[in-house]
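Structure first, then comments.
Every protein chain of the complex appears in place save one, which is left out.
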Amino acid sequence: MGIFYFFFLMLLASSFMCLYRIGRGPSAPDRTVAVDILGIVVVGFCALLSVMTKKDFYLNIALAWSLLSFIGTIALAKHLQGRRFDE
Amino acid sequence: MSNAVGLSMITLGILFNFFGCVGLVRLPDIYNRLQASTKCVTLGTSLVLMGVVFMNGFCSISMKAILCMIFILVTSPTAAHAISKGAYLSGVELWEGSVVDQYKAHVKEEER
Partner (left out) sequence: MRIITLFIFSFVTWCLLVWPYNGASGTLDMQIIIFGVLASALVTWLFHEILITHPHKWYDIKRYFWILCYLPVFAFYCIKANIDVVYRVLHPKMPIRPGIVKVKTTLKSDSALTALANSITLTPGTLTVDITENGYLYIHWINVESEDVERASEIIVKKFEALLRRIFE
């Protein structure tokens, strides 16, 4: 089980780099990219938790999280293109 | 045996995730960042889910992991494509070291 703490440490470092880009990003698209990547990293967190605890509901969280992250990213991208959300 | 295969796949995936995020911090402009992070984080998370499948065998966790993997492999490049088009249309310039930009002519023609 010790190796799982190493995995969580690496993923935590990745998400802090995403947070750095969200905070420092010079333009709005940079922040959008970082939010998208952070969503996928969280899916990795949920998968590791489901292995550690042998429970399957963490993967339900992962599925719902990836869906919502995708929809949010598409909405932000449409906003960047200067169009309405229902086009 | 399958436990060892699963653990090595998870390790590889986590390393790819990490290097993708290093690329997100290091590279100079948004298009390069988008390339590095999308490729690495998509394959990294897919490898983690694949390792979950190998470690659990044939049960409910594996089915959900496979569905999640297919979903990520389909949606992540689509989101990257939408963001890059949005970034170009909202006026983010390419990095100054860029060699060629053949998209500018197309955008000008569309505006006319």
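For clarity, chains are labelled A and B in written order, and residue numbers in each chain start from 1.
The definition used in the following text is that a residue touches a chain if its C-beta (ideal position, glycine included) is under 8 Å from a C-beta of that chain, and two chains touch if they have at least 3 such contacts.
Quick caveat, the model's predicted, so the values are computed rather than measured.
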| item | value |
| --- | --- |
| Partners of the unshown chain among those that are drawn | B |
| Residue ranges of subunit B at the interface with the undisplayed chain | 16, 19-20, 22-23, 26-29, 31-32, 34-36, 38-40, 42-44, 59-60, 63-64, 66-67, 73-74, 77-78, 80-81, 84-85, 88, 94-95, 97-103, 106 |
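Everything that follows uses one rule, which is that only the chains that are shown with their structure count from here on.
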| item | value |
| --- | --- |
| Residues of subunit B touching subunit A in the complex | 7, 10-11, 13-15, 17-18, 20-22, 24-25, 30, 33-34, 37-38, 41-42, 44-45, 48-49, 51-52, 55-56, 59-61, 64-65, 67-68, 71-72, 75-76, 78-80, 82-83, 85-87, 89-90, 92 |
| Residues on subunit A engaged by subunit B in the complex (per definition of touch) | 3, 7, 10-11, 13-15, 17-18, 20-21, 27-30, 32-34, 36-37, 40-41, 43-44, 47-48, 50-51, 54, 56, 59-60, 62-63, 66-67, 70, 73-74, 76-82 |
